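A single protein chain has been omitted; all remaining protein chains appear in their positions.
Going by the order they are written in, the chains are A, B, C, D, E, F, G, H, I, J, K, L and M; count residues from 1 in each one.
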Amino acid sequence: MSDVALVAVASILGAAVCIAIGSIGPALGEGRAASQALNAIAQQPDEANTITRTLFVSLAMIESTAIYCFVVSMILIFANPFWDRVLATAGG
Amino acid sequence: MSDVALVAVASILGAAVCIAIGSIGPALGEGRAASQALNAIAQQPDEANTITRTLFVSLAMIESTAIYCFVVSMILIFANPFWDRVLATAGG
Amino acid sequence: MSDVALVAVASILGAAVCIAIGSIGPALGEGRAASQALNAIAQQPDEANTITRTLFVSLAMIESTAIYCFVVSMILIFANPFWDRVLATAGG
Amino acid sequence: MSDVALVAVASILGAAVCIAIGSIGPALGEGRAASQALNAIAQQPDEANTITRTLFVSLAMIESTAIYCFVVSMILIFANPFWDRVLATAGG
Amino acid sequence: MSDVALVAVASILGAAVCIAIGSIGPALGEGRAASQALNAIAQQPDEANTITRTLFVSLAMIESTAIYCFVVSMILIFANPFWDRVLATAGG
Amino acid sequence: MSDVALVAVASILGAAVCIAIGSIGPALGEGRAASQALNAIAQQPDEANTITRTLFVSLAMIESTAIYCFVVSMILIFANPFWDRVLATAGG
Amino acid sequence: MSDVALVAVASILGAAVCIAIGSIGPALGEGRAASQALNAIAQQPDEANTITRTLFVSLAMIESTAIYCFVVSMILIFANPFWDRVLATAGG
Amino acid sequence: MSDVALVAVASILGAAVCIAIGSIGPALGEGRAASQALNAIAQQPDEANTITRTLFVSLAMIESTAIYCFVVSMILIFANPFWDRVLATAGG
Amino acid sequence: MSDVALVAVASILGAAVCIAIGSIGPALGEGRAASQALNAIAQQPDEANTITRTLFVSLAMIESTAIYCFVVSMILIFANPFWDRVLATAGG
Amino acid sequence: MSDVALVAVASILGAAVCIAIGSIGPALGEGRAASQALNAIAQQPDEANTITRTLFVSLAMIESTAIYCFVVSMILIFANPFWDRVLATAGG
Amino acid sequence: MSDVALVAVASILGAAVCIAIGSIGPALGEGRAASQALNAIAQQPDEANTITRTLFVSLAMIESTAIYCFVVSMILIFANPFWDRVLATAGG
Amino acid sequence: MSDVALVAVASILGAAVCIAIGSIGPALGEGRAASQALNAIAQQPDEANTITRTLFVSLAMIESTAIYCFVVSMILIFANPFWDRVLATAGG
Amino acid sequence: MSDVALVAVASILGAAVCIAIGSIGPALGEGRAASQALNAIAQQPDEANTITRTLFVSLAMIESTAIYCFVVSMILIFANPFWDRVLATAGG
Partner (left out) sequence: MSDVALVAVASILGAAVCIAIGSIGPALGEGRAASQALNAIAQQPDEANTITRTLFVSLAMIESTAIYCFVVSMILIFANPFWDRVLATAGG
């Protein structure tokens, strides 16, 4: 098993696991927040604007943790410094 | 076990695990949001429009984390830079 | 263990695990949404149409994550680019 | 361990695990939906028809994810392209 | 470890695990549905017929996922195509 | 480790795990159904007959999944086709 | 490691695990049923006879899954056909 | 590692795990039943006799699954047929 | 690794795991029963005697499963027949 | 790896795991009992004496399972018969 | 497997796991806080300002733990002192 | 790997795992007790003295299980008899 | 695998796992506290000051456990005494 293959395997599995596990928490958290927002609108239709605005800010905040995972996943696939270095060594 | 086979195996398993685990959170989160939306409509039928609109925006937001996993899964199968490189090396 | 067998094994296990794990979340999420819809109909029979329509849109949205897994599973069995490449190499 | 035996083992275990894990989610989801439907009928006997119809559509939707797993399981046992290919190679 | 023994071991363990894990979900789901049906009968004794009928249809639907597992388990023990093929090879 | 011992070990462990794990779901499901039946009798003593009858049908239905596991377990111990074949080979 | 020791180890561990895991579900299920029966007696002391009778039938039904495990465990220790066969071979 | 040591190790670990895991379910189940009995006595002090009697029968029933585990554990330590046979062989 | 050391290691780990895992269930079960007893006393101070007596009988019953584990643990450390036999062999 | 080191390692890990896992159940059980006692005092301040006394007896009972684990842990560290025997052999 | 590849693999997997697991807690915690904030606004629309302000401070506090994980993940990819040192050694 | 290093590794990991796992139960149990005490004070401010006193006795009791773990952890690091003996042997 | 690489790998994985797992508890705990604070403000707007102040002290207290993990993680990356020592040895 050459070094190039080893780093490639680690990058592939790392990227896949990173976004897969990283999507569980945000999806559940957003589901909870959205679910409560719908409940709040049903209770106080007059406050729908305030509720919707607070919901979207919160969703953006929660989504940010999923974005972190997506960013790391993309970095590992397309801008991986370890891969670049190992390729340079192998091609040297 | 050649390098080509090793990277192929990692890509196959990575893609499968990525979308499999990545579908748990969004599906549960969407189920929760939809469930509460139906409850809210039953409580405030007059607000059905506002509730449905907020629901769809929330579903789209939650679905986005599943889309991230699907995108990574497709990249690993059809546009995998590590696979391309290893093939180029093996064929060189 | 030849390369061909190794990639075949990975594809078989990947496809099986992908749809197996990927069916847990959507099934539970749909069960929750459907369960609440039936409850909502019992509370507000007059809104049965709105509730049923929202339910079906939500079920389709949740089902989409199961579809993603099914698509990846089918790709791994019937349109697997890694398998095609390894076969071509082995047969070359 | 020959290639033929290896692919056979993977297919057997894959098929078994696929339908075994894949039956957990749908069974629980259907149990929840059916349970709530019975509750709804007890609350609103006059709406039994609407409730039953919505229940059956929902059960079919949830059952579909179990069907996906069953289909993959059957494909792995009786129409496995990897097995056919490996047999052809071994018999060639 | 000969190929025959290897496939036999995989078939035995596959069949056992398949029905063992596959019985958890349906049993819990049926328990939930039956439990709610009994509750519904206690609340609305006049609807006992409708409730019982809906319960039995639901139980049959849920039981179907357990049947899938039992079918796969029986196929693996008594009509296993991989076993037949490996025996034919070993006896050839 | 001879083939005979290997198949014997797999059969023993398979039979033990099959009924052990397979008894969890049915026992919990039956416990839930019985528990609710007792509650229903306390609420509607006049319907004790209907409730008891529905309970016994449900228990039989749930027990059936435990029976499947017991049947597979007995087959693996006393009517195991793989064991018969391996013995025939070893004794041939 | 001789064949005799291997089968003995598998039988010992199989018997121990079988009854150990197999006692979790029935014990919890019986605890739930008994707990609800006591509650029902407190609510409807006049129905104590019906409740107790239904409880005992249910406990027997749930206990049956524990009995299955105990039977398999005893078979593995005292009437194990694989052990008999391996001993016969070793002593032959 | 001789056969005698191997069977001894399996017996020791089997006996320890058997009673350890086997005590979780009964203890929790008995705790639940006893807890509800105390609650029932507080609600209906006049029925303390019926409640206590039903409680003790239930506790005995639940305890029986712990007894099964204890019996298997004792058999494995003090009346283990596999150990006897292996000792006889080793001493022969 | 000699036989003596192997059996000693198994006995040490078996004894430690046995009482460690075996204390989880009884402690939780007793905590639940005691907690409900305190609640019952607060609701019905006049029945404190009956409640306390039933509590102590129940605690003794639950404690018995912890005692089983402690007994097995002590046997494995101080009266282990496998250890005695292996020592006799080693010293012979 | 000598026998002495092996037994020492097993004793160290056994003692650490034994008290670590063994403290989870009692701590949670005592927390639950204490929590309910405080609630009971708030509901019935006049019964504070009876409640406190019952609480302390219960805490002592629950603590006993933690004590069993601590005793086994101390025996494994300071009065380990296996260690003594192995040292005697090594020093002989 | 050279040292360079080993450190690269560890860094890739470490970074991926760090942010993946580290996003579960914050996302769930933020979802809970946001969900309750929406509920609070529905109950006390007049306090929307105070509630929103407290929510944002809390979200920032919770987000900080996700930021810690993101920082460590970035350090491991782009400013890893172990990688720099190993590269220096390998290139020396 | 020398004996000295092996015992050192076991002691380090044992001490770390012991206090780490051993702090989960007490912390959760104390959190529950303290939480209920605060609730009780809010319900019965006049009983604050009795409640606080009972709380502190309970916290001390629960803390004791954490102390056991800390003591074992310290013994393993600073007064480890196995380490002393192995050092003596190595230095002899 | 040289000593330097081994210590580097352990430090990288240790730092990543430390902050990843260490962020779960604090994030959930802070989410719970913040969630209840928002609820309390909605119930008692006049006490917003006291509630907010107590909340911030509590958040700081909970955050401290996340800080411990972050500190250990930073120490392992940037001020690791084991790394310094191993480098000194390797460079000596």
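By our rule, contacts are C-beta pairs under 8 Å (C-beta built on N, C-alpha and C of every residue); 3 or more make two chains touch, one makes a residue touch a chain.
Everything numeric here is computed off the predicted structure, so don't read it as measured data.
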item: In subunit M, positions touching the absent partner; value: 1, 3, 6-7, 10-11, 13-15, 17-22, 24-26, 28-33, 35-37, 39-41, 43-44, 46-47, 50-51, 54-55, 57-59, 61-62, 64-66, 68-69, 72-73, 75-76, 80-82, 85-86, 89
item: Footprint left on subunit L by the chain that the document does not show; value: 1-2, 4-5, 8-9, 11-13, 15-17, 19-21, 23-32, 34-39, 41-43, 45, 48, 52, 55-56, 59, 63, 66, 69-70, 73, 77-78, 83, 87, 90
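Everything below uses one rule, namely that only the chains that are shown with their structure count from here on.
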item: Length of the line joining the C-alpha centres of subunit B and subunit J, rounded to whole Å; value: 46
item: Averaged-CA centre spacing for the pair subunit B and subunit A, given as whole angstrom; value: 10
item: Set of subunit G residues in contact with two or more other chains; value: 1, 11, 13, 15, 17, 19-21, 24-26, 28-32, 35-37, 39, 41, 43, 55, 59, 66, 69, 73
